[in-house]
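Here is chain A:
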Amino acid sequence: MAKKESSFVNMVITLFVITLTASIALGFAYEFTKAPIAVAKHAAKMKAINEVLPEFNNLPNEEIYKKAIDNDTLYFYPAREDNKLVGTAIETFTNKGFSGNIKLMVGILPDGSINDIVVLEHKETPGLGDKMSKSKSDFSLQFQGINPENFDLSVKNDGGDVDAITASTISSRAYCDAVNRAYNAYLKGGKK
Partner candidate 1 sequence: MRINQALKTYKRGGIHPAEYKLTDKSPVQILPLPEQVTILLSQHIGVPAIPVVSKGDTVKVGQLIGHGKGFVSANIHSSVSGKVVKIDSLPDLTGYKKPAVVIEVEGDEWEENIIQSTDLKEDITLSEDEILEKIRESGIVGLGGAAFPSHVKLILPKNKKAEALIINGVECEPYLTSDHRLMLEYGEEMMVGIRILMKVLNVRKAMIGIENNKADAIYHLTDIASKFPGIEVYPLKVKYPQGSEKQLIKALTGREVPSLKLPVDVGVIVHNVSTAYAIYEAVQKNKPLINRIITVSGKSLKKPSNFVVRIGTPIQFLIEAAGGLPENTGKVISGGLMMGKAFNSLDVPVIKGMSGILVLPEDETKRKTIEPCIRCSKCVTVCPMGLEPYLLMPLTQDGNFYRLEKEMVLDCLECGSCSYICPANRPLLDYIRLGKTDVNKIIRERR
Partner candidate 2 sequence: MNFIIIIISAIFVNNIVLAKFLGICPFIGVSNKIETAIGMTGAVTFVMVIATIVTYLLQHYILIPFSISFMQTITFILVIAALVQMVEIMLKKVSPVLYQALGIFLPLITTNCAVLGVAILAVQNDYNLIESVVFSIANAIGFGMALLIFSGIREQLELVDVPEPMRGVPIAFIIAGLLAMAFMGFTGIV
């Protein structure tokens, strides 16, 4: 194969042409996928909000507001059915997990009771800590419908009302911590 001579001009031109073509291709690819990506990005969160709250017909992620409470910033997604607040999904977290942070979506009804909780993100040990996910065990079901006002959000070991996951007290405790954080934030002005 005959190799092309490398001269200054043809080097610059070739590279220019190639980058030009590449960038045009990329630019179009980006434009093309822009919308689906945006949808996909929010899909997970929307799914979680849908799960933890009762029926609503607004777009909670467009009404998102954040609140800094005790140095922690939490995100609130108010859900409304015909403009009436039916609940608020709160994206909360804890760093007390067995390994790393845990992110939850907690759905709180206007009366302050918990509707449902889903786990957004965690690094807990599969088979142990990950039992807090709904798909893995019934641990999270015990939170449905309770009102923290008359339910101590800490594990029974620590004198609370929560049944810990067997052999995963730490994860359970962290879970409670995250829920508590959401609830406190909700009380301290997250309630809108």
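The candidates came about this way: all candidates are chains of the complex that A comes from, given by their letters.
The rule we apply is simple: a contact is a pair of C-beta atoms (placed from the backbone, for glycine too) under 8 Å apart; a residue touches a chain by one contact, two chains touch by 3 or more; residues count from 1.
All values reported here derive from a predicted model rather than from experimental measurement.
Student: Would you mind flagging which of 1 or 2 touches chain A in the complex?
Tutor: Result: candidate 2 touches chain A.
Student: Taking the touch rule as given, give the residues of chain A at its contact with candidate 2 in the complex, in rising order.
Tutor: 22, 26, 30, 98-100
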